[in-house]
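Here it is, the structure, as C-alpha cells.
Every protein chain of the complex appears in place save one, which is left out.
Let's turn to subunit A:
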Amino acid sequence: MSGIVQPVRGRLCAILVLWTLVMNMNLHAQSEMTAEEVLNIMTETMNPQQSKGTMKMTIVTTSGEERTFEYRTFSKNGGEKSLMKYLKPTRVKDQAILMLNDANDIWVYFPRTKRVRKLATHAKRQKLEGSDFSYEDMGASNTFIEEYRAIRHDDEKREGRGCYALELTRKPGSDAGYSRILMWVDRDCLVPLVIHYYHDEDPELLEKELVCSDIQLIDEIYTPMKYTMHNKLDNTQTSLEIVEVMYKIELPDDLFTELGMQR
C-alpha cells in the first residue's frame, strides 16, 4: 500500500513544487507586466467577443431625484460594434443607439418618427439621456489603447484589493474626450476598480470617477455587475447595474445595422 502511496506522494510533491514555481513565475510575470500589457488584458476582459445583456441605469440628480432607465445591450467584435435598445421608461422605449468602429460612428433611432439620425464624433461628448455617462464612455472599447499613452505607477490598494495603477495621457491629435485618465486595475481579475477621468482641457481637473464593484465570474469572464459614475463637477451620480448578461452567444451581423435598430 505504502509502495503505491509513496510514488503518488512523491508525484504530488513534484506537482506542488511545479505549481508553486509556475505561480511565482506568473506573479513575477504579472508584476513585470507593462502598462500596455495590463491595459490590453483589461480591455480584452471588459470587452468580450460577444455579449448580450440587460442593464439598469439610475441617475441621481443634484436635487437628489432619481431617474431610472432599462435597456438591452448587444456587442460584437470585442465591443467594436454595440447596440443599445431602451426598454424603460416609456418616454424612450424602443429608442436605439448603434455604435460602430468603437463609437466613432453613432446612429440613433427614434421610434415615434421612425427616423434614424447619424451623429458626428463630437456628439460622443453628449450625455446619454442626461446621465453622467457619455456616448464615448458607453461605446468605445479600444479608446484606452488607441487614443492614450499609458504608464504604470507603483501598485496600490483600492476598494480593499491590490491594484495596478496606470496613468493614461491622451495622444497628440486624438479627439478623445478626456485629457488624462488614472485607473486602478484589480491584480487578480484584471478588471478596473476605479477610473478617474480628467477634464478635456485641464489635465489636473478631475471630472468624473467611475467605481466598478460586485465582480462576478460569468461564462468564465470576470464581470463588474455595478458601475457608479460620479460627476465631480456637477455633483451628480449615475449607477449602471447589469441585470443579466451572457457571453457565450452568437449574434448576427445584421443586428448591428439600421434595420437591426428597428427590429
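Keep in mind that, in the parts below, a residue touches a chain if its C-beta (ideal position, glycine included) is under 8 Å from a C-beta of that chain, and two chains touch if they have at least 3 such contacts; residues count from 1.
Going forward, contacts and distances are computed from a predicted model.
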| item | value |
| --- | --- |
| Protein name (UniProt record) of the chain left out of view, among "Porin domain-containing protein", "2-oxoglutarate oxidoreductase subunit KorA", "Spermidine/putrescine ABC transporter permease" or "4Fe-4S binding protein" | "Porin domain-containing protein" |
| Option touching the unshown chain, where A:Arg125, A:Arg161 or A:Lys232 are the choices | A:Arg125 |
| Full-complex contact with the absent chain, from A:Thr34, A:Ser213 or A:Gln262 | A:Gln262 |
| Residue numbers in subunit A that touch the chain omitted from display | 59, 61-63, 65, 67-68, 89-91, 93, 104-105, 112-115, 117-123, 125-127, 130-132, 175, 177, 199-201, 234, 236, 252-254, 256-259, 262-263 |
